[in-house]
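After the structure tokens below, expect a handful of questions from me.
With one protein chain held back, the other chains of the complex are shown just where they sit.
Up next, subunit A:
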Amino acid sequence: MFYREAGDFKTSYTDDSQTFPIKFDRYRYYVVLAVAFGIIPFVINDYWANALLLPFLIYAIAAIGLNILVGYCGQVSLGTGGFMAVGAYACYKLMTSFPDVSMFIHVILAGGITAIVGVLFGLPSLRIKGFYLAVATLAAQFFLVWLFNRVPWFYNYSASGQINAPERDVFGIIITGPNAPAWATYLFCLIFLAVSALIARNLTRGTTGRTWMAIRDMDIAAEIIGVNPLKAKMSAFAVSSFFIGIAGALFFAVYLGAVEVGEVFGIQKSFLVLFMIIIGGLGSIFGSFAGAAFLVLLPVVLKVVGVDVLGWPTDIVAHLQLVIVGALIIMFLILEPHGLAQLWRVAKEKLRLWPFPH
């Protein structure tokens, strides 16, 4: 009834090629943005920010990054945790070396540094493919975590080997450290997420995204029709690592505040983000959001149901969570290989015809 294209006339090329061509979609998108920017900051409290919203926002950025590499360019990476660590440590070094510079610049620079590291570790993808590459990215994961653990320069020779985010502000509002108000940290992450999603969405719609998808669908054929695999793969690695680096920097500086690299950015994190994009939908920006939301919510819901309602010990709930996540992954791969995003797409198709099925 409401969701339809009929009567939505495009009178110019700009209209025709906008991000959300259907009016209803576009308004929905504006409403979501308005709620996220205009309402939530006023009602947010520490619990909601730390338990749900911040992890969701940050994982969504990481998932968008990984989705560009895996979902759009077809290069499977298990090094997400390592690249997030690069972002975190780059941000830490920048924050402590240049205390007066705005956090925005630090986080963006941290993303840039991660992009360079990502390209470096992405170089082998020109020679090796498929899960051979997946295993090669494990080298990045283990090497980077080891590096940050063992070279004292990275953690400023602190005795514990941890890194702690010092208090920094943006335009006079504290956004890192224990005194940061929830709404400020939330808004800071939200801005990054909104801009990342916008960039990712438009990159994947344009020439760059099409070359990525050509490489994904069949790299040799793509090469023959004139796609430069070096440029396509390296740009995918760079853009993907850039977002993942930003996510890592935010995860450390804004969300956790203190990080022990082996615990926080271990191989489990790589798998977590990979699961997000599988469940959410490979090759879909919306899927990255859906997957991140799902896997951030799942442990919280399980904890509420298992521990608070049923009174089970926490370790059983943690094990159950493994079982459920594993089963979900397999179920999604069997039933709906394109994830939650595809379910959403199908729902939209149905809505378009509703209530008249023909």
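Definition applied: a contact is a pair of C-beta atoms (placed from the backbone, for glycine too) under 8 Å apart; a residue touches a chain by one contact, two chains touch by 3 or more; residues count from 1.
We take it that contacts and distances are computed from a predicted model.
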> One chain is missing here; what is its name in UniProt, given the choices "Glycolate oxidase", "LIV-I protein H", "histidine kinase" or "Xanthine dehydrogenase family protein subunit M"?
Replying inline: "LIV-I protein H"
>> For the chain left out of this view, which of A:Ile39, A:Ala258 or A:Ile330 touches it?
In response: A:Ile330
> Any idea which of A:Ala36, A:Ala51, A:Ala139 or A:Leu298 touches the chain not displayed?
Replying inline: A:Ala139
> Of the residues listed, A:Gly130, A:Pro166 or A:Gly206, which one is in contact with the missing chain?
Replying inline: A:Gly130
>> Just checking the interface: what residues of subunit A touch the absent partner chain?
In response: 74, 76, 124, 127-132, 134-136, 138-139, 141-143, 145-146, 149-151, 218, 220-221, 224, 267, 271, 274-275, 278, 310-313, 315-316, 319-330, 333-334, 337
